[in-house]
Structure formats: C-alpha cells, structure tokens
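Shown here: the complex without one of its protein chains, the others still in place.
== subunit A ==
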Amino acid sequence: MVMQITFKDVTADYQLGPIRSANILKNVNLALPTHSFTAIVGHTGAGKSSLLKTINGLLLPRDGSVEVGEIVITADKPKKALKEVRQHVGMVFQFPEAQLFAETVEKDICFGPLNFDVPLEEAKKRTKKALEFVGLDETLLEVSPFSLSGGQQRRVAIAGILAMEPDVLILDEPGAGLDPEGKREILSMIKQLHSKEKLTTIIVTHDMDDVAAYADDVVVMEQGTVAAYQSVRDFFSDTERLQNWRVDFPEARKLQLKVEEETGVKLPQICLTIDELTESLIEVGLA
C-alpha cells in the first residue's frame, strides 16, 4: 500500500495539568516517501519520540497536520481517522515488553488484530505467522508471556504489532537493553520484513552503526525541529557538521578517519560498513 507520510507545519506540546510544556515539536515540515526506511536521530529530548507519536495520533498536533497515506490528522480529534490510522501504523514503543498483559502469548499477540475487528481464526493465523517471523517456536503460543526471558518478551511484543499487518512500521529504539547479538537479529528481521512486505519504516536509534547498516535516509531532530533530512551517505560525508551536532560516526567510518590521519592516504569513498572499508583499503593497497 502506498503510504507516504507528510508533516505540514506540525507544532505540538504536552499539556500537563496546569503546566504547559514548551513546544515539543516546532513547525515540522517533512515528507517521508512510501516504502522508505528512515532513521531518526537526535539527543534526548529533541522530540524524536513525540514525532513518532504524531504519526498515529497518540500526540495530536496543535497546529498543522500529519498525513499518512490518505488519512489526515489534525488538532480536532477525528476519532474515526485515529482508529483508521492506527490500523495502518504499527508502533513498537521503547521496551515494548512492558505492554504484555495476557495469560498466553497467543492471546497477547491476538489483542491488536482483534481490536481492529479481524476475525478470530484470521487473528490466530496471523499470530502463528508473526511468531514464526520473530524467530520464536510455536510451542510458546500457550505459555504465559511473563515466564519468557527478556529477549523473548521483546520478540513477542513486536510480533503483537506485526500481527496487525501494518503498512507503516514505527520503532522506538527496538534494540535498547538487548545484547549486541539480539539487537542485530531484531534489526535485520525488521529490515527483511521491510523489503518483503514493502513497508514504510521509521526507526529511532542512537546507534550510528544501525543507521549505516539499515536505513536509507536520516532525519536529525534538534530541539523540536528537523535539523536535517538526508540520505545516509550524504549525512555521514559531512564530517564537520556531524561533529557540530555531536553525532557519533559508524565504527567503520571512525576507523577510516583514523587510518587516513595516520597514513595520510585518502580513501576513495566514505565507508559506512566494515565491508566497504575493507574494499577501499584493498583498493588503495593498504591491506
């Protein structure tokens, strides 16, 4: 399904009783094309999570509008539009295992689809498929989610979103708190799903290696505004600007800069992954 996401002059804030927080998002204009894989980076409090929340109407814009495919979300709570948009947008929160509640894994994964009036049989079918996709065994269906390990719980929670069969998948630091191996597995699983199901994927991450390895484009958020929106390669080529933003480099790029500094030899391309770096080093005869 074609699902471009367009932010038009989006301004939003959280109303906390008597305290009205400063604008969390300020005049955000952004258009993410359909089927793209976008990484959102930025410091804590830069508005990354809030930006995600406006996409499925958990945070409504005070001014401006967010368009997801054909659906338009504005300030005046269009209830039907919210339900519709949430059906198309699957959102995996930070530490999603905190949302598990049902007695069995199956019931928990079915929760989303059933809320959107998917027939029980179909929901169960999807559950099996989603569980298999996240790499868990079917025997776990009847087990309580609370008896699983942390990593397994994370996978069950993600399966709960996948079973909704969304067209847009949003993930807020899906790898946080996992060991490197588990993190890599989850991210490559997401990438695989992205290409297979032609999803529009948005991911918040702090790890520049993830950005380099999985994303096509990068959005840099700074104090509630979009500071940059570029392709990954363009983003990492501008060394000086990155240092100004205090954004880290991918490990391969760091090593490249170090090698260039030590040997005085400039490599022919910006290397974002270990493979690219190896290739370039062979090319210039350093390895």
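One rule holds for everything that comes next: contacts are C-beta pairs under 8 Å (C-beta built on N, C-alpha and C of every residue); 3 or more make two chains touch, one makes a residue touch a chain; residues count from 1.
The rule we apply is simple: contacts and distances are computed from a predicted model.
*Asks:* Select, from "Glutamate/aspartate import permease protein GltK", "Energy-coupling factor transporter transmembrane protein EcfT", "Septum site-determining protein MinD" or "Na(+)-translocating NADH-quinone reductase subunit E", the UniProt-recorded name of the complex's unshown chain.
*Replies:* Matching the unshown chain against "Glutamate/aspartate import permease protein GltK", "Energy-coupling factor transporter transmembrane protein EcfT", "Septum site-determining protein MinD" or "Na(+)-translocating NADH-quinone reductase subunit E" yields "Energy-coupling factor transporter transmembrane protein EcfT".
*Asks:* For the full complex, which residue in A:G112, A:G224 or A:P250 touches the chain that was left out?
*Replies:* Only one of A:G112, A:G224 or A:P250 touches the chain omitted from view, namely A:G112.
*Asks:* Among A:L148, A:I161 or A:L277, single out the residue that touches the unshown chain.
*Replies:* A:I161
*Asks:* Touch as defined at the start, partner being the missing chain; which of A:M91, A:V105 or A:L277 qualifies?
*Replies:* Spelled out, the listed residue whose C-beta touches the missing chain is A:M91.
*Asks:* Could you list which residues of subunit A touch the chain missing from the display?
*Replies:* 16-18, 53, 56, 58, 79, 83, 86-87, 89-91, 93, 96, 98-102, 111-112, 115-116, 146, 160-161, 164
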